[in-house]
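Not every chain is included here, but those present sit where they belong.
Labels run A and B following the written order; every chain starts at residue 1.
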């Protein structure tokens, strides 16, 4: 059958991982300085935040991958691998400034929280490429994207004085456009037809997907809730409680709206589970990006409502169009789940902030800065995505063949017998139906 | 085949959801006033409670539905929909009193916690109707039941001066009797035979249910733990820690007892996973209702023990009887999981409180009030259940036909191919066996 695939990956992935890991250990040994604090409410909050972000990054994104049933091991396992590599890398990058001034990188629990949020931007992009890449690609993407995202944050905070909490919430926009640029560069002719394995899974896997699919939906709801509440400024902690309320209400409204719009726009008037899941998320993303300007529950609810409507309609009518016109094969609906809701949240932030300003000069000034920060983020993410894509096109990394896409067997020791058994069954059906025709004729 | 089903639901569910949702946003915009607080231990507790109740309501009840394997999407998806609608509605209803006096509804994180607990009473009732209703029914039930429950709480707190924490824990009793009244009114002749799909699932799904079934058991144990600890009075927070201990011990004892009694009462001496799950819950429900009177671990343990024994025996011998004699088809064992343990907890509360009173006058007075609160709760829940049931009998809501019960395909875009494939396989068997007979003869 196909050329033996695995040995080549062994000579690429294992050395890469070992080298990077040993490098990280050395850097941590030489440069990291751990801060110790007295116990206080502030640090108790840090601990709770770390749990929340960790659940989001490891469990939330991990579950997102399980909808690809024949690719479940890879989606979840590589997600974990990428998350931990990107987090370690982000701790180092975020500490460069402190290293420049003091010669040491200061780290505490909060650094890990921020680093995991940077890693989340990489996990968002990777969602669009799942199944069409190998883990070497994914690790490289993660490292480059985290570097780009940290650079973007540094630019925004230094040039435009954007507060840290606002600049980091642009991770949804950065991740989405980085991912779209990547899929555009890495587009394969094979994507024009649905992948054999991707299609097969949709049919055979639905049965076992039932539980996991919805479970993941619930967990997303759970975790996004906390994700948004983490980075609100600690000097005004009651804002954090407000962020939790707002996110909950936005998610609630977008769940209801997504159900209604999904049913209205379906030709048969039925709900679509994959859509439901994305559109509920959309509400959370939009409210997350605009969080620091949301003060009333109804504002969060309106944002959630708009995000769900927008994202449902775009996804119904634009996905196929994008595949054909822009040559983007987008495995996990990046644009409608993270990209557009992120832009919507950015717009809502702008409008709410202008509404709250009494002085028109301040409002215009804010608008200019806000538009600049979006432009910088989008252009940086697109250009970094294109550069990363060009690097990955290099055949040295041995991309999977089209017929090995969306297949766990390329990377994991999963029993072949299983697959053989299924195949036998399918053959059986064919043979029998032929046989029956023989009997009839 | 069957008449085209979906379009009719599109013209019912989507407008209902959109209207209600826009209505809620308008009410929130006009009347809700958000309270802001300084950070304190008290508000840190609020945050932890919100996480816990949220996990219980969204994940816990969501998982409860997955045992219906061909109905997993609906059970979990509709649970989410109903939970978020009921919560938004309950925030409004709970604030009516404050609106009456101040013209504004005051809301903070704590209001969401209380609202989610009101929503839980609706989710309990809905468990009994899963598979035999459509989402329009479920949303209507949720809104009416939450209204009834808030009215009941108001009556108990105003007329009988029942503390808020005690009156809200009656949600198990209210939910169970509301649900039973509903199933009685909505009884269908078709329920006398087991539903085709309900039966089919039990066989075909067990394989894939294994993981999810038990996972849900564990999560129930986890979450109920916290559910009970939430509403203990904040002026004495060490009581909260006591509530966690008591709930853990009651759940532990009822797990052990349920295993023993389930094995003793089984004709083959085996354990039944569905029973195990319900009866472990029973212990938690019973101790939750009597929580404010439990002071010693052994009291909680004895309540857990009794609840598990009672609930196991009732479930083994009464379920079929109820179906035939009272014409109640109870999908998720409402009576033995929530109803009877709730009553047991009420009784335990009465006995423990009387035992703790030195003065017989006080004890008698407490007993009279306690009995009145039970009578009010039961009569209100039954009458609201009957009214709701009569409203739902209206064919305008287009109830699912008997052969579409317990089937995700009625509401969700799940690939038909999957079902066809299975059918082909079954047909194959039949054809082959006929074929073999031909060969032999």
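In this section, a contact is a pair of C-beta atoms (placed from the backbone, for glycine too) under 8 Å apart; a residue touches a chain by one contact, two chains touch by 3 or more.
Bear in mind the structure is a predicted one, so any value in this text is a computation, not a measurement.
Undergrad: Once every copy is counted, not just the 2 shown, what does the total come to?
TA: 3
Note that in this section only the chains that are shown with their structure count from here on.
Undergrad: Under the stated contact criterion, what part of chain A meets chain B in this complex?
TA: Result: residues 41, 44-45, 48, 202-204, 206-208, 210-211, 213-215, 217-219, 221-222, 225-226, 237-242, 244-245, 248-249, 251-253, 255-257, 259-261, 263-264, 266, 268-273, 276, 295-298, 301-302, 305, 425, 428-429, 432, 436 of chain A touch chain B.
Undergrad: Residues of chain B touching chain A in their complex?
TA: 6-10, 13-15, 17-18, 20-22, 24-26, 28-29, 32, 34, 36-41, 43-44, 46-48, 50-51, 54-55, 58-59, 62-63, 66, 69, 72-73, 76-77, 80-81, 84-85, 87-88, 107-109, 112, 135, 208, 211-212, 408, 411-415, 417-418, 421, 424-425, 428, 431-432
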